[in-house]
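Incomplete set of chains, arranged as in the complex.
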């Protein structure tokens, strides 16, 4: 049976666009699906860079005008992988044209814009690239929590530490400018931690935050710390920083509940630590589970037990699940609404940090 | 040359009194000193328990009346290892009698009391048992920081997690009652983290805190979270909890600076992770240093390189350094003044948690 073609227009040609392009190419290899992506057109401002990217990743056409391509007839999917400030205009235009929407995180540069985007996207299938939900170990943690294996939640703590902020060579990029990025570590790193937390531990009801900018004359935050209360009664702490010297990509969380603990670090993404408090005391110990084995999420999609996957597979699995939702005509998560929930927290973070006060989210 | 005898009156006969007794017995074996402790008298309310303790650990005499023994002529040192609420009365009486003062942490149940105690102790040698400063790995971290090997401090984060709070069997102990303990996780666990932080990273200028009690009808905090700003400009986060299911004694900290990182966990107390940002990028990596070797603090006192020490040695080393200070007639640290600095933070934590506001410490 021939596959149903979904032609993609990708807006953006940077690092993350490579990860997306790869996922479009690879998803069909690992996930059985009646759909097939066509890499129809890729759009960015720099023509030279664009052509290299197109030939390298198999984009059939290039364009430097996103406005033109988002409404093209031969395009069914618009994938937004540009600086944050452009997410809104592009998404609104593409939604108006009835396209399937895929958008990088954070969804928008303000809560209001995010809400408008979500409203506009309600009538089309949509996805936000919070790809780390599809790390098998994270999906496995979710399953353990749903099964009640952690019991009543007491603590949720997350770190996202890298050392990008202290690198003068990177300082002029769009991620370090408020006009383009909306925020610094908050939207770049904390957004991931918050999405994972909402996914695993449910809504946050109130929070308190502090931000800091270490780099001279930078108008976005280099670091953000927050404490919060979740609706389930547990306490949360989050720290995200671009000044986490010594850490390359430490996107980590742990959760203590009455019945157990889970612990994860993206740098060792094929592993999950799990502590089962119901063990006899002498057997108590955090076990290090290689989440690449029988009965683990996605293990049938990728390689054999013990044969690890990497960063790119989180995008592939995201897309695989998205296509399965599309096939079943059900909403996919995380979608624009989920991303609004994250944005609501980011917005509260900024308000709390400015007002130096608790902010309620309910 | 005969040693100068320092007769000790120990008030308290619980677990921590064992650790102190052991240290009094052992310090002379590992630390050359002109002093010698006499285990003169031990005091507690339970006579039976007291006698077992005395015979086991070599105390010459027992008593059930601390008021009588703190002023005895044949006693030079009073060691306070009782529930927190008694620290103040005993310390004041012993100070009035001119005794050398050793006191468990936290120093007092209120800042005011702590200040009074410190004032009273000014004319006598004094020590507070923040024993973890003497973990060789912690002392080594201190040295690295003093040498400037971390550069400008960006982040300091600390955890102290155990799972004692969720154990109904322990719920009736003095540590779980405000009248006796003053606070819960705050004084019990966070106090240690704060002392280490002030020692390694200097004063805290402002903080924001949240506390929680999970156990029904308990009048002390089970968990405390705080964020703060240090005088050196770095951001701090702390979490201390008795509901850290999965963690036996995870007293951990890490610090990111412009030139490097250190990371420590008491559960692996013979190791320090150190990251040197001046390494060529391809050699960047956190190195795991077994702090039991040449040129490490205390390595000449204890065993050979690679032969680890344990919990009890932190008390022994504390006492060893105390005696060396005594010999040089210099103040020892951490003393009552240092403990007041910790108490000032604990007090601010409580005020912030209650007022739900930032509290300034300067």
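Order as written gives the chain letters A and B; numbering starts at 1 within each chain.
Simple rule for what comes next: a contact is a pair of C-beta atoms (placed from the backbone, for glycine too) under 8 Å apart; a residue touches a chain by one contact, two chains touch by 3 or more.
Small disclaimer: the values here were computed from a predicted structure and weren't measured.
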{"item": "Size of the entire homomeric complex in copies, 2 being in place", "value": "4"}
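The rule is simple: only the chains that are shown with their structure count from here on.
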{"item": "Rigid-body rotation angle, chain B and chain A, from Cα fit (steps of 5°)", "value": "180"}
{"item": "Separation of mean Cα positions, chain B and chain A [Å, integer]", "value": "42"}
{"item": "Footprint of chain A on chain B - complex, ascending", "value": "154-155, 157, 159, 161, 163, 166, 208, 210, 212, 214, 223, 225-227, 229, 235, 237, 239, 241, 243-247, 256-261, 263, 275, 277, 286, 356-358"}
